[in-house]
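The complex appears here without one of its protein chains, the remainder shown in place.
We call the chains A, B and C, going by the order they appear; numbering starts again at 1 in every chain.
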Amino acid sequence: MTNKVCNQHFREKNKDRARLLIKCPDQPGIVSKVSTFLMNYGANIIESSQYSADPEGGNFFIRMEFSCPNLLNRRTEIEQSFQEIAEIFYMEFEFRYVSDIKKTAIFVSKELHCLMELLWEWQNGDLMFDIGCIISNYENAEQLAKSVNIPFYYIPANKEIRAEVEEKQIKLLKEHEIELIILARYMQILTPNFVSQYPNQIINIHHSFLPAFIGARPYERAYERGVKLIGATSHFVTNDLDEGPIIEQGVERVSHHDKVEDMKRIGRNIERSVLARAVKWHLQDRVIVDGNKTIVF
Amino acid sequence: MTNKVCNQHFREKNKDRARLLIKCPDQPGIVSKVSTFLMNYGANIIESSQYSADPEGGNFFIRMEFSCPNLLNRRTEIEQSFQEIAEIFYMEFEFRYVSDIKKTAIFVSKELHCLMELLWEWQNGDLMFDIGCIISNYENAEQLAKSVNIPFYYIPANKEIRAEVEEKQIKLLKEHEIELIILARYMQILTPNFVSQYPNQIINIHHSFLPAFIGARPYERAYERGVKLIGATSHFVTNDLDEGPIIEQGVERVSHHDKVEDMKRIGRNIERSVLARAVKWHLQDRVIVDGNKTIVF
Amino acid sequence: MTNKVCNQHFREKNKDRARLLIKCPDQPGIVSKVSTFLMNYGANIIESSQYSADPEGGNFFIRMEFSCPNLLNRRTEIEQSFQEIAEIFYMEFEFRYVSDIKKTAIFVSKELHCLMELLWEWQNGDLMFDIGCIISNYENAEQLAKSVNIPFYYIPANKEIRAEVEEKQIKLLKEHEIELIILARYMQILTPNFVSQYPNQIINIHHSFLPAFIGARPYERAYERGVKLIGATSHFVTNDLDEGPIIEQGVERVSHHDKVEDMKRIGRNIERSVLARAVKWHLQDRVIVDGNKTIVF
Partner (left out) sequence: MTNKVCNQHFREKNKDRARLLIKCPDQPGIVSKVSTFLMNYGANIIESSQYSADPEGGNFFIRMEFSCPNLLNRRTEIEQSFQEIAEIFYMEFEFRYVSDIKKTAIFVSKELHCLMELLWEWQNGDLMFDIGCIISNYENAEQLAKSVNIPFYYIPANKEIRAEVEEKQIKLLKEHEIELIILARYMQILTPNFVSQYPNQIINIHHSFLPAFIGARPYERAYERGVKLIGATSHFVTNDLDEGPIIEQGVERVSHHDKVEDMKRIGRNIERSVLARAVKWHLQDRVIVDGNKTIVF
């Protein structure tokens, strides 16, 4: 089964499924109003998770996944009529339709292990996205991209030509209508201009358990410090380097026997699995950004 | 602060808090009806978790923790009026009041590490129960029980005198109005007569990652089999030995260097933390038994 | 760099490296005699691990990795002259030369995740073996095998034709001079005849944390039992199904939310990493079989 066919099948199977994400000041009655609203459309709530930052006066967050007959034909109607409840409770809200498979771009540099993991889980059906393109400042991923029929763009990059590089990249992202950018060990810094165009839509993998070893050469510094655990962190990209909201982290044990090269090897396994989990949760609309933190439902 | 004072303080602080547990056939409208019911009493839903065994025709489970003004004075009224919704949806339900601290008995034999962990977390305020008594078929826990002012009963036990032993135990459990029995490495088998009087109210810790090494001498058998992981399992006690619904499991790595004695030592740490987690979740009314499985919200 | 070039480079770099594996009754003086023997050949001991099953009267095991000038030209001489020490201490011993990259066959059925992991770590240089061929009773791995230039043999198999299937397989194994067979989710049982020809040379991955769920359909049975941990086990294949010496095990948490399909998906990640670790240790001559257990140095 090709991936196009697979996507079509997934869309068909999930045509009645959506997720409603809400953020608003906490107060009694929210769940009641929202669930009654959905019931009135004949929806069945499949999964529901909520979080009260502080029951006395903080924000309230909820993610409801529901199934609703004839959903896609009633999208506009449902969203518009929900506006009324939203206003009562001062809600920020979003309906996300499971059949809207997210158009994704993967950025990569020389090391391909994170890209390979993403492609693999995508082929397995574990990651449900639509990979519009792979962009790299190295040529070595080209063959891999071709083998799975994904457009590959080689755009050499360095500090000096950052502006023009990003211009080319953004042009491609627009052409492919990209909604999610995954930095799968892309080793260039993005400018505020780039980041501002994709707020909470760029997921990076950093090769340390942040905030330890922020910045460059984390494995070298972990080795020098003599830590007994190394890790990786997946986070949304903001203009504060390595300071964006953390989605997921993982660690593994190391010992005095492990040199920098061993740490990098062990680290590659942590990086790829941490990134894949973070991406998966994002694709399932489970990740809500709250200030510089995430809520992962 | 003594534990009596601490309990009093906890009760006062949580006098308006309850948890509503529901099991019923899945269908649209349940969350709506229940949350509207609670809203009409002025309740604020603090935490809500749900599970659909199978959205098309299976059972639906929900746990809602809420805060409701003047709760304790309206218990009867709320419970009676909920009956109406329960009938519509064929619900099994239960209101559990956070201020009803569960009266608990701890059964123990020679090894005291699980008992010590429970007492410790209880003193820290991590486990909120009211320990009515400690019952043992050995005398060695007596001093420990006395040091924390908990009644201790030494009841020698063996296979031959099981009936009369259990008679004594049940008499004590009734006297102390026990609602939860924790077998904290109590090495005697309970009879069906005993078990049937405390359905889903007896939590045991088994010293293997079940279903591996069911029965006696698990560490010896783990050593003989040469496993690289050992574990422990906390489960509700049923009449099928070691076959009751599993609440929590944990494992640790072992190597060829670890003899049976090392495994027992490592295992003690797993046992005490697995049991403490299982008990904690039960005390928070997070564990729902569904057939021979548990849902842990 | 192609893999042939890479292997050549590895051989050249490690031409002076070997590992000496010894098993003998424990007694004073072994380390002294062996290390003096190596010193007399100008060898430097890089790594040494030992294990006394029981210091008073049990077996003693040691693995010494050493570097020795002009090693390959003196193999015969060294091995013959070591015979003298071996006789004094009643040793079983083996010299393994790091530049002798192990010729390996990978057996696979329909599910390819373990094969993919092995190929990937091989391409990364994390697994240093020489993959002589991939054999499958399904056709779907053919393209993958071709993409990395490894001979692929499709040999349909089932219970009825087992004898002739194994005849074909063994013929191929001989042709490719295979020293290690990896069952990377090969879902056919091997006969005693096959197994006896490759003692301690066949590594399997079983999709449960053995001895739990021995036999078929482990994820289905794990789901039915309601366990909170699922796992995988890599072991040497013997004639006792799923009873061979365990090399490595791993587990991950599951919850009531995870259906059989989710467990299989989570399990695939455990399986591939557990198998890769077991294979890696074997390739580094770290795994010694002792009865039905392994010592992993």
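By our rule, contacts are C-beta pairs under 8 Å (C-beta built on N, C-alpha and C of every residue); 3 or more make two chains touch, one makes a residue touch a chain.
All values derive from a computational prediction rather than experimental measurement.
For the options C:Q8, C:T36 or C:S196, the residue in contact with the chain missing from this view is C:T36. Contact with the undisplayed chain is limited, among C:N14, C:Q50, C:S99 or C:N292, to C:Q50. For subunit A, the residues in touch with the chain missing from this view are 51, 209-213, 225-229, 231, 245-251, 255-257, 290, 292-296. Counting the whole complex, the residues of subunit C in touch with the unshown chain are 26-32, 35-36, 38-39, 42-50, 52, 55, 67.
By the touch criterion stated above, the residues of subunit B touching the omitted chain are 113, 116, 120, 124, 126, 147, 265, 268-269, 273.
Everything below uses one rule, namely that only the chains that are shown with their structure count from here on.
More C-beta pairs touch across the B-C interface than across any other pair of chains. The geometric centre of subunit B is 43 Å away from that of subunit C, both derived from CA atoms. Between subunit A and subunit C, the centres computed from C-alpha atoms are 37 Å apart. For subunit A, the set of residues that touch two or more other chains is empty.
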